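Just passing along the structure, written as structure tokens.
All protein chains but one are shown at their positions in the complex.
Here the chain labels run A, B, C and D in written order, and each chain numbers its own residues starting at 1.
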Amino acid sequence: MAPNRLQLSKFRNFNPETDEEVDIEYSSPQPGAIPGTLDLEPDAPPPEIILIDYNEHNAERFTLNSPQECGAYLDTESVSWVDVLGLGNQETWRELGKIFELHPLIQEDVVNVPQRPKVEEYENQLVLIALMVILKPNHQGFHREQVSFVLGKNYLLTVQEEPEQDCFDSVRDRIRFNKGIIRKQGPDYLAYTLLDSIIDGYFPVLEAYGEQIEDLEDEVVTNPTPRTLDKIYRIKRQLLNLRRAIWPQRDAINSLIRDGNDLITHEVQIYLRDCYDHTVQVIDMVETYRELTSGLMDVYLSSISNRMNEIMKLLTVISSIFIPLTFIAGIYGMNFNTDKSRWNMPELNWDYGYLFCWGLMIVIAASLVFFFWKRGWFANFSTIRRK
Amino acid sequence: MAPNRLQLSKFRNFNPETDEEVDIEYSSPQPGAIPGTLDLEPDAPPPEIILIDYNEHNAERFTLNSPQECGAYLDTESVSWVDVLGLGNQETWRELGKIFELHPLIQEDVVNVPQRPKVEEYENQLVLIALMVILKPNHQGFHREQVSFVLGKNYLLTVQEEPEQDCFDSVRDRIRFNKGIIRKQGPDYLAYTLLDSIIDGYFPVLEAYGEQIEDLEDEVVTNPTPRTLDKIYRIKRQLLNLRRAIWPQRDAINSLIRDGNDLITHEVQIYLRDCYDHTVQVIDMVETYRELTSGLMDVYLSSISNRMNEIMKLLTVISSIFIPLTFIAGIYGMNFNTDKSRWNMPELNWDYGYLFCWGLMIVIAASLVFFFWKRGWFANFSTIRRK
Amino acid sequence: MAPNRLQLSKFRNFNPETDEEVDIEYSSPQPGAIPGTLDLEPDAPPPEIILIDYNEHNAERFTLNSPQECGAYLDTESVSWVDVLGLGNQETWRELGKIFELHPLIQEDVVNVPQRPKVEEYENQLVLIALMVILKPNHQGFHREQVSFVLGKNYLLTVQEEPEQDCFDSVRDRIRFNKGIIRKQGPDYLAYTLLDSIIDGYFPVLEAYGEQIEDLEDEVVTNPTPRTLDKIYRIKRQLLNLRRAIWPQRDAINSLIRDGNDLITHEVQIYLRDCYDHTVQVIDMVETYRELTSGLMDVYLSSISNRMNEIMKLLTVISSIFIPLTFIAGIYGMNFNTDKSRWNMPELNWDYGYLFCWGLMIVIAASLVFFFWKRGWFANFSTIRRK
Amino acid sequence: MAPNRLQLSKFRNFNPETDEEVDIEYSSPQPGAIPGTLDLEPDAPPPEIILIDYNEHNAERFTLNSPQECGAYLDTESVSWVDVLGLGNQETWRELGKIFELHPLIQEDVVNVPQRPKVEEYENQLVLIALMVILKPNHQGFHREQVSFVLGKNYLLTVQEEPEQDCFDSVRDRIRFNKGIIRKQGPDYLAYTLLDSIIDGYFPVLEAYGEQIEDLEDEVVTNPTPRTLDKIYRIKRQLLNLRRAIWPQRDAINSLIRDGNDLITHEVQIYLRDCYDHTVQVIDMVETYRELTSGLMDVYLSSISNRMNEIMKLLTVISSIFIPLTFIAGIYGMNFNTDKSRWNMPELNWDYGYLFCWGLMIVIAASLVFFFWKRGWFANFSTIRRK
Partner (left out) sequence: MAPNRLQLSKFRNFNPETDEEVDIEYSSPQPGAIPGTLDLEPDAPPPEIILIDYNEHNAERFTLNSPQECGAYLDTESVSWVDVLGLGNQETWRELGKIFELHPLIQEDVVNVPQRPKVEEYENQLVLIALMVILKPNHQGFHREQVSFVLGKNYLLTVQEEPEQDCFDSVRDRIRFNKGIIRKQGPDYLAYTLLDSIIDGYFPVLEAYGEQIEDLEDEVVTNPTPRTLDKIYRIKRQLLNLRRAIWPQRDAINSLIRDGNDLITHEVQIYLRDCYDHTVQVIDMVETYRELTSGLMDVYLSSISNRMNEIMKLLTVISSIFIPLTFIAGIYGMNFNTDKSRWNMPELNWDYGYLFCWGLMIVIAASLVFFFWKRGWFANFSTIRRK
């Protein structure tokens, strides 16, 4: 609320009303289609394919013209990370399917995005579908895309829904400059590292929502408007979407840890446990924010009712004071013939009739004001402000 | 809301108030009836029975005059798909029961529709009950019917509640034109394919509701009426029904995957896993929409309260301004005798009495207007519109 | 709502306000009593005891004068169904306990009604407690009573809380006229058959509530009154009671299917699976109706708020139009002395002063009417009706 | 509500506003204290200790001066029930701890009351913590205290929080007069019997709340006041507390049945199953009442809104009728100069002007009354009463 607060927070510029949101609408399958039918635009360009091949001693980076070029690297002992940027076209997948021996259902899940995150074991391959959510650097919304992992004996194939953005640059640097233990480990450790980057990307997104909620906590008590209501609902919906993205990711990682897999070493299991931990923390934050948002909805409704009370009090105070006074004025505006009888409105002819009338009205008004003051109706309690 | 939006969406024409809905009311059993008692109309016509018999090399299609005609095909190595369109009569089931050796309880579940979806193992047979929900092509509502599967060693018996409609045409084409691997697989793969078509049919239905909800998200903040309330409640009820249809389907498929069955090959298990995935996605969408609908109900109530505040503000502003003025007018309408005493309403005889009176009233009115303007009551905040 | 609707439904005559309800209040145990203490009225008459003894070839029916008479039948190979109608007195239970070798805790559960439904295994006996809920034939409410089953090797003992009514007549007919397979099966099949009749009896009861809810769906939007609120709450409470009756029944049947028991053949297990299916459907319906009822409560509250808006709009329109007009009339009712100064209310002496005054008032009234019409306040949107 | 109802119910005298309640606030441990630190008042008197020693043939009762006196009885074959009435002092526990070889943690749980009910196995001992809730005989509230059981091979140690009251008298009688099988059984059966008495004591307490709820069901629709709201909230809180007391008790008994224990014979297990049954019934009742109470809160809010509608209707009817009439009276109170022009209020000089004016007002008032009557505003629907 206060201007200095805006400076304090780097995410406060985010505007949930205009900026990109994280709605998830699953890819709608074509009823009755042959399994493995890919929803690709026929004239889509081929994707950019980056091959990073490394072992403890060397690390090389190639931009491939065609999937076929990576064939030579897959069977060598070195780790081959084939990173496909964009979903490409039918031609791409004919070749990728052949070289990596991908089951049609794997291809379907990788291409018909978004899918629900999951882990699936195939013979000699482990498939992992994840949803990457990243806060855009200039804080103008979120970027959401599916990243699919196919882990084989000596290789890792990753397919990104969109080529422009990912959160993997620091991993690329760690390979290139041999930081940490990544170059000493296999493709399972690489998959863990990338997955870990994806999960870590949820934290700033959630913090952005956490700060929105903090602002709303003030707004909802001090100045509730229909816009507030709209914001609460939208945040609620966005948190629902984040929850849908992260929950299955947690289950997938958990099943990997619990059941194990030949393609994942014991050492990497320990690292996956850390990754699992972080998904649990993300879920914990999402659930907390969801409960807070539900609470805000209740507070909103109560605040609106409070407002109504304030409005009605004002109307009642003004009406209650002036209606009796107007009645008195009405009495002395009657035209009874004072000449006809001394019982007909003798006050009109009193010397101090008018003053008496004013006196009466002032006494009545003062009594009513006192009555309302006693009941505390003049306490301006709608101005409560949080520190 | 905006007219171009109507063009954008193919489902927006759907009107939940007049079009067919997806209410599920389970078949009510006759208390104390013999197990296997079938609720059939005695004079119902026999159903159309289509036999499609195929193997890798050939595929033939027959329209049978009587269930007995399929007897010859059931024991051959080729896959025999007996598709019964409509529930038929007692005669039909006497014959079907004999040829397929159906347990009375199977017959009951297939005929007394609708049943709760499920999988049940019998000796040499696997029974699967599914609910098919399809969006009508001209978007005039939904079509819901039960489809029952009886899977045997070399055959698949399917029974449809109603003969007019199904979503299996593309499967028939795949058999006829030998597309995909269907002709190389057994009746278990055929059952998977049909079930997959049924599940995929839920997606467009849910998208239709998703778009209804999006429209309501605007309506509920900008223009909430009793009709809005009615729509929210109806969508809520329909989602409840969809959930009742899809949840047990998920459990059924899951039990098949988890426990396995002699009639289902390992390869088809993998395909069923994909089918399971899709049921989970459908459930995820249903639950999301249900939560959004609950949220909308809360927003509706808050919006109505907001409206009330607006109405009361208007009444209070008008009353508060005019009641004091009317009081003043009343004062100077009193008939105190100005001749009798100089204390009796001397203003009436002032040269500028009337102007003074107007001045007083203008000052009071202006003060009140200023007071209300200060409190922000003239901010027309009920006109908020989403982009 | 419409009169023809009353004809359409056979349950619509049911009136939840006056007719018998299905409240369940468990038998309250006497603290510290000896296990097996029976809450029987000391001077209760002995119950009617019917023995139906049958095998594949014969079926006989006896009315017993005393429990001791059935002793001779229990050990024969034929199935002996001892049906005790009414709870009887201490004497009855002394004899029944001796002949059937009933554990004191069995006697307690059978006599101190109602108990929570359950299955319990004792040595050589299986005890099943069920709650029977039947819609009275003339639709004047529900009948609820406990039915207890004690299944032994060659016999089935059933004890009914009340002698007047049960839903077992069709089962008696099936035994008498040898319909279906009942005469070829043992007492386990008989127990299944009776239990199945009890479960099937829940369906019409639930349909009666389903139709009540449908009526309320209209009423709550078009004409919400405190009576509506009362009805919603009562249905909610009744559904809660039905749920309490059926949930433990499901668990009991499920534990029988899952764990098996020497007294139940494999063939009867399959029939119990069907019975389990029906309990699941009943629960599904109860839960659906419960959610709809909760939704109705929300709709009710929103409808009441809508009504309030309508009332306030009317008050505001009338007040806003007439308060300014009355103010103007008040102005020209003031008594400023027009003779004293030409500034004092010269309008009173204009030739067309009165007409001018009316003109002014008509312009103001018309402006206000236009203003309210523009804001849509005259749209009579409270008259929405469902088709 | 009706006076005869008060006679019908023996619990209706209970007043939740003034009488003792069942709030549970767990004993707050001293952070960092040595395990086994006992919160005892240093100058507390020693507790009364009753030893009842019995076998099939004899039963003796001793009042012990000191815990040490029971040492001689513990190892004999007869069952020794050491009943400690009150928590005593440090000295008591030094001796009790030595004789019964109590682990410090057992002592802590027994003395620092209340603890959450539970069962814990120690070497050669089984510890059971239960919460006893009894309705006071004169219905002036509830009595709640912790009862702890330490079951050994030939003895049962029970410790009661307060010496004045318990619900074990009938058990003492059963031992003394050799009623039932208690004298033929071991200390495990004794423990079951006492626990059963405790559980049975919950039923009258819950019935008292059930009747409170029934009264509120009327009150909330016919005459909702802030006092009603207060009562609903208090019952809700009390039910929450009862639920906290009984839930862990159920889990404790269940774990005993499921896992078995050397100190409990198979025969007593069957009796414990009955006890478990009763805890489940208690929980079922608590949950039902909780749901009813939540429903009442919703009904309350709706009833208050209904009331508001009634109030506003009255205001609107009166205002709508009199405001236009007052306007007309205001018109003819204007002082336009009828002498100056024939257009100035000629009605004032008509012969029947005054009667015309009254006629006009009567027509307007009648039209408005008819309008409100048509809309059903005079239907006094706030007087609905339940039978």
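Keep this in mind: a contact is a pair of C-beta atoms (placed from the backbone, for glycine too) under 8 Å apart; a residue touches a chain by one contact, two chains touch by 3 or more.
Quantities reported herein were computed from a predicted structural model and do not represent experimental measurements.
Novice: For the chain that's not shown, point to the residue among D:273, D:307, D:340 or D:375 touching it.
Specialist: Selected residue, touching the omitted chain: D:307.
Novice: Can you name the residues of chain A that touch the chain not displayed here?
Specialist: With respect to the unshown chain, the touching residues of chain A are 167-171, 174, 179-180, 193, 196-197, 200-201, 203-204, 207, 210, 217, 221, 270-271, 273-274, 277-278, 280-281, 284-285, 288, 291-292, 295-296, 298-299, 301-303, 305-306, 308-309, 312-313, 315-316, 319-320, 323-324, 326-327, 330-331, 333-337, 340-341, 343-345, 381-382, 384, 386-387.
Novice: Which parts of chain D are in contact with the chain that was left out?
Specialist: Output for chain D: 17-18, 25-26, 28-36, 103, 105, 108-109, 115-116, 118, 120, 122, 225-227, 229-230, 233, 236-237, 240-241, 244, 297, 300-301, 304-305, 307-308, 311-312, 314-315, 318-319, 322-323, 325-326, 329-330, 332-335, 338, 345, 347-355, 357.
We adopt the following convention: only the chains that are shown with their structure count from here on.
Novice: How big is the rotation relating chain C to chain D when the fit is done on Cα atoms? Please round to the nearest 5 degrees.
Specialist: Rotating chain C by 70 degrees superposes it on chain D.
Novice: Roughly how many whole angstrom separate the Cα centroids of chain A and chain C?
Specialist: That gives a centre separation of 41 Å.
Novice: Distance-wise, how many Å sit between the C-alpha centres of chain B and chain C, to the nearest whole number?
Specialist: Each chain's C-alpha centroid was found; their separation is 25 Å.
Novice: If I count partner chains per residue in chain C, which residues reach a count of at least 2?
Specialist: 301, 305, 308, 312, 315, 319, 323, 326, 330, 333-335, 345
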